[in-house]
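Taken from a larger complex, these chains appear in their original positions, while the remainder are omitted.
The chains carry the letters A and B, assigned in the order they are written, with residues numbered from 1 in each.
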Amino acid sequence: MHLELQCIPRDPWTVLALRGDLDMAGAPRLRQEVARLVAEGRTHLVLDLRSVDFLDSTGLGAVIGALRRVRSHDGELLIACPEPRLRRVFTSCDLDRVFVLHDDVDAAVGAPA
Amino acid sequence: MSQRGVVELLIPARPEYLQLARAVVGEAAAADPSLDPERVADLRLAVSEAAANAIEAQVRSGMDERIRLRCDLAEDQIEVEVTDRGSGFEPDEVAELPAVESPERLEHESGLGLSLMRRLADETSIQTSPDGTAVRLVVRFVTAGDDT
């Protein structure tokens, strides 16, 4: 498959690191993984998109879904996404107004909520 | 450097093949090394969105045919046409999403594709009927000097 996911605990956060293409083929796996984590009570997630090569609107949809899901469990979702080309996808959909895009995971978890 | 031509690709209507579709657009564009990589990336994304819609439409209508991509690299533009045999739609009747500021916005995980395509391509035209849909995306090239 073209998308790899890795979970790294970083209390109180759980970092979900993605690698590859977050597109229509990969999005279902992100949805599943987020559902699994939230079911385990891990509702404070950092999506690490630093190694994502490609993001499309379906991938973005899965990110929106993840935000909604953690929030509905009083959790939060942070995003590390330094790559301008990927940031442009958020911007083109005006979603930079919904998400704060951090340069890396440290900056994300260190930022004021 | 003006070796131009038409490349055609037929892929099964399955999401795993989107990556191949994007690769072909990227490689077809690479035949002209003077193209701005940013614009090529925009085109790859726009085509990927169109192909994703094509796949969805065909799966929905139970058609087992392949999706067709036709890339035409011309002197000053690259044009990609994505054709499916799904049952078509009314582009003007696609519902608008709630404003990003509104809380209901998060209820919507889809519906971004068409507007993204229109923003990324210099020209987007859609021909659709109950027999299928063809989406034509054009990205025009500006020479390095014109590009700001």
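To be clear about the criterion, a contact is a pair of C-beta atoms (placed from the backbone, for glycine too) under 8 Å apart; a residue touches a chain by one contact, two chains touch by 3 or more.
Only a predicted model underlies this, so the values are computations on that prediction, with no experimental measurement involved.
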Beyond the single copies shown, what is the real count of each chain in the complex as a whole?
A x2, B x2
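Following the convention adopted for this analysis, only the chains that are shown with their structure count from here on.
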Chain A and chain B, separation of their C-alpha mean positions in angstrom
24
Which residues of chain A touch chain B once you look at their complex with the stated criterion?
1-2, 21, 23-25, 54, 56-58, 60-62, 64-65, 67-68, 71, 85, 89, 92-95, 97-98
Which residues of chain B touch chain A in their complex?
15-16, 18-19, 22, 38, 41, 44-45, 48-49, 52, 55, 100-101, 105-110, 112-113, 115-116, 119-120
